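Quick notes on the structure that follows.
Of the protein chains in this complex, one is absent; all others appear in place.
Coming up: chain A.
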Amino acid sequence: MKTTMNNSSPSSELEFAYKVRRALDERITELPESTTQRLAQARKMAIARKKPESLAFAVAPARRLAGAMSGGSSNPFDHSLGWLGRMGIAIPLLVLVLGAFGIYNMEQERRINDLADLDTAVLTDELPISAYLDHGFDSYLNKHGE
């Protein structure tokens, strides 16, 4: 096997890179015993300090819910919670929409009632005294009287 790359095509680069890779793989099998022991110790230390699983369980339901929303999930456990997840989202959404509709209707009715009261007051000439003390209202009446 030659190391030289006669032309610099991507395939020859790749071929050379993989030859280097094989050589490197070969090289790491010859690490001194002291080094491999130290690496093994480091692995043990790392495993001993692994992040506890309890946090992952706390996050899991949220992930399942997210999976149910997106519709696609590779986790087989998501199927059993699919209905629950969907209902858990659909019911609050329904309540929210109904609530918004109710508030809108109430507000609309209140506005109509206010306008009706005003109309009634004008028709029965029950204008409040403060309306006549308002200079703006006077000038409005004068202007329209002319």
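The rule is simple: a contact is a pair of C-beta atoms (placed from the backbone, for glycine too) under 8 Å apart; a residue touches a chain by one contact, two chains touch by 3 or more; residues count from 1.
Operating definition for what follows: contacts and distances are computed from a predicted model.
Peer 1: Which of "Electron transfer flavoprotein alpha subunit apoprotein", "RNA polymerase sigma factor", "ABC transporter substrate-binding protein" or "acetolactate synthase" is the UniProt protein name of the chain not shown?
Peer 2: Checked against "Electron transfer flavoprotein alpha subunit apoprotein", "RNA polymerase sigma factor", "ABC transporter substrate-binding protein" or "acetolactate synthase": the hidden chain maps to "RNA polymerase sigma factor".
Peer 1: Can you work out which residue in A:Ala17, A:Met87 or A:Ala100 touches the chain that's missing from view?
Peer 2: Checking each option in A:Ala17, A:Met87 or A:Ala100, the one touching the absent chain turns out to be A:Ala17.
Peer 1: Of the residues in chain A, which ones touch the absent chain?
Peer 2: Against the left-out chain, chain A lists 1-5, 8, 13, 16-24, 26-28, 30-31, 35-36, 38-39, 41-43, 45-47, 49-53, 55-56.
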